[in-house]
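These notes are about the structure you will find just below.
A single protein chain has been omitted from the complex, and every remaining protein chain is retained in its original position.
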Amino acid sequence: MSNKVFASVALAVALALASVTQLIPNDYFFTAAYTVLLFVILATAWNILGGYTGYVNFGSAAFFAIGAYTTVFFYNAFKAPLAVGIVAGTLVAGLAGLGLGYLTLRLRGVFFAIASLALAVVLFIFVVNWDYVGGARGAYVLQPREVPFGLPRYIHLIYAVQLVMAAIALVVARAIEHSTLGRGLAAIRDDELAAECSGVPTLRLKIFSTMVSCALMGMAGTTFPYYLSYIEPSSAFSLSYAVNSIAMPLIGGMMSWMGPLIGAVLLGSVQQLVQVTVSSAWNLLIVGVLLVLFVTLAPNGIMGWVDAWRRRKGR
Amino acid sequence: MLVVLSTLRRMLGALFIGLALAGAALAQQPLKIGFGMSLTGPLAGNGKAALIAMEIWRDDVNAKGGILGRRVEFVYYDDQTSPATVPSIYTKLLDVDKVDLVVSGYGTNVIAPAMPIMMQRNLTFMTLFGLNVNSKFNYDRYFQIMPAGPRPAIGWSQGFFDAAMGMNPKPKTIALVGADAEYPAMALEGAREHAKKTGLKIVYDKTYPPNTVDYSPIVRAIQATNPEVVFVASYPPDSAGMVRAANEVGLKTRMFGGGLVGPQFAALKTQLGPLLNGIVNYEFYVPDLGGRFPFLEQFLSKYQARAAKEGVDPLGFYLPPYAYAMMQVLEQAITATKGLDQAKLAEYIHKNTFDTYVGKVAFAKNGEWAAPRVMMTQYHGITGNDVEQFKKPGRLTVLSPKEYKTGDLKAPYHENKK
Partner (left out) sequence: MEVSWALLANAVIAGLLLGGFYAAMSVGISISFGMLDVVNIAHPAFIILGSYIAYIVNDRFGFDPIVVSVVVSPLFFLLGMVLYRIYYISFERRGQESLRGLAFFFGILFITEVALVLVFGVDYRMVSTRYGDVTWRAGEVDFPMRLVVPFLVSMVMVIGVQLFLTHTFFGRAVLAVAQDPLALRLMGVNPVRVKELAFALSIATAGVAGAFLIVIQPVQPAIGREFIGLVFAVCVLGGMGSIWGTLLGAFVLGLAESFTSTFFGPSWAPAVSFGLLLATLAFRPSGLLGR
């Protein structure tokens, strides 16, 4: 399936799902679905650098927050509509990724991981001290009273936007996976030294992959202030985003674009369910335990099981 | 003819019984109140305490026959003190669990994200200790039970500055310090305004990150500016750190304290013990005023019994009385308007004064308390680290507001640490 065909299919599915908004009468579905979609984007984005290239990014929350706070900034400065915030947030996050990559990708992968964590802390402090976007007190982003496209409530709009963004992320991931770039990234993941020796421009590819990954993470965050009407640093930079964006591709399978999607939908839905049924301290415990179990026992995730099962059937 | 009459009578009888049963059936339908509450996360200690208070209220109300004859039931979920969970929780409560009423969780973090939902559905929203949330939304059905007054940032430290300017001679300089977080930022903002109004010169005005390990450099830097008054706005861990650092460094100033969250709870009162002596801080309940708040002592003994069992703040002086009062306001409004019409409820709450366990409660136009009633107190006479001494009067002097004053400020701080 060529990229263009896939993109059209993805977009069509997204729009079809979005029109479901007219049918479901309760808003709970949309609030829960929004969160799951958020993780779909984060997991897919993380996997571009993590699964495809083999570099772990612990700072997913930082880029997510960059997207969110850029939206806030544009809202405060220009009363800009959501669309502007989305574009701006994605770009700024991408630039930040470029900066991080340029600084640290010449080193071993593990330094990149630590640097990404350090970046998250520095950015957090910076945002906390930046009063224009609310600083520690938080910023309010008021949802507009009239909802465009004649949708009943604002949550329906954000949900639809998130669906489209998830489709975009999946299209991008798949396009990279099936391209020469993707093969280069796979070579880096398998053996960077050998790749370098074979003439793969590792640094350039890594930086590009980082940039795309971080930009998409930022994109995931751009609608977040509108979802909550309120954003403050501790929750925007929550480590749960970092953990989930690693756990979900790991559980789903890191080799293809379908893995993060499966992982995010599964794990995200479980977490939403647990939140409204059992005490939520168990929520995190579930994520942690699943992460450890999968990483030790099923390193290729669910997609790995599917592949193994297919192979066995084939025999 | 007689046969017809008797048949009619029997039919009417049956009709009456039918209606009565139907009425009773309707009345049996429980009154479901939904909310999110911080049962995990940084504010869980308070959230759990508030939940206990609300459950005591529910049990008290049901023992008296419920509200409008209906049994009160709670439907609640853990919001993890995280804003991100709030939209899902409240949409589930309203659209799936179909609760009759909602109230908020604890703190701005979980109140603000719920506001759009309340506003979209025109619901009356009782909230628990949010900081000036309504200034952005201007929602006329928002009500706040924290006694900070219509301008929370100002009302919060009013008592502190009144006491400060009551010193003789009047102080000229002040240092402001607090954590990089939501409440302290608001408290400091208010303090800055007070400083401007009273003509105090701000010689130090800095914040520290919440995970600071060592507070001594901060206190030393403050001492180096020689302030006559030191105003601190902090959360429990840094409150503990600042108090210890002040003792370690031997902070010399005329008045120290103001907005420390933490010493209101048993955990910090017992940990810090005598280190608290001399500090001026806000409290919401003081045993010395026990007689002024009838029924509150009763409530507190019920609360304290449960809290000890559940490992929550054993004193309950901070949030629990107000959580109970919030539910009392709601109950009285529902009973008075004889129903759940949200518009009528909001109107009634705006127009009336309520008798609650924390005294008379009235609301301003923006939903905050009509007048601030944050009590500014000074600690003294604390010896050792046991908790029982705090349940009895004699450890706190109430400096402000006037109607509750029990004594005068003893300055300077460093000479009154006993």
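The letters A and B name the chains in turn, as written, and every chain counts its residues from 1.
Basically, a contact is a pair of C-beta atoms (placed from the backbone, for glycine too) under 8 Å apart; a residue touches a chain by one contact, two chains touch by 3 or more.
Note that the coordinates shown come from a computational prediction; the quantities given were computed from them, not determined experimentally.
From the options A:24, A:122 or A:194, the residue with contact to the unseen chain in the full assembly is A:122. Among A:103, A:194 or A:308, only A:103 touches the chain left out of the display. Among B:216, B:352 or B:389, only B:216 touches the chain that is left out of the view.
Here one chain is not drawn; of A:87, A:114, A:203 or A:306, the residue touching it is A:114. If you put the hidden chain back, the residue from B:79, B:100 or B:180 that touches it is B:180. Across the interface with the omitted chain, chain B contributes residues 40-42, 44-45, 180, 203-204, 206-209, 211-214, 216-218, 220-221, 224-225, 236-237, 240-241, 244, 247-250, 267, 271, 275, 311, 385. By the touch definition given at the top, chain A reaches the unshown chain through residues 50, 54, 56, 58, 103-104, 107, 109-111, 113-115, 117-122, 125-126, 128-129, 239, 243, 246-247, 250, 254, 281-282, 284-285, 287-289, 291-292, 295-297, 299.
Quick note on the criterion: only the chains that are shown with their structure count from here on.
If you check the complex, the residues on chain A that touch chain B are 25-28, 30-32, 34-35, 125, 128-129, 135-138, 140, 142-143, 153-155, 227-232, 234-235, 238, 272, 275-276, 279-281, 283.
Partner chain A is touched in their complex by these residues of chain B: 39-40, 77-78, 80, 82-89, 91-92, 94-96, 108-109, 112-113, 115-117, 120, 136-137, 179-182, 184-186, 207, 209.
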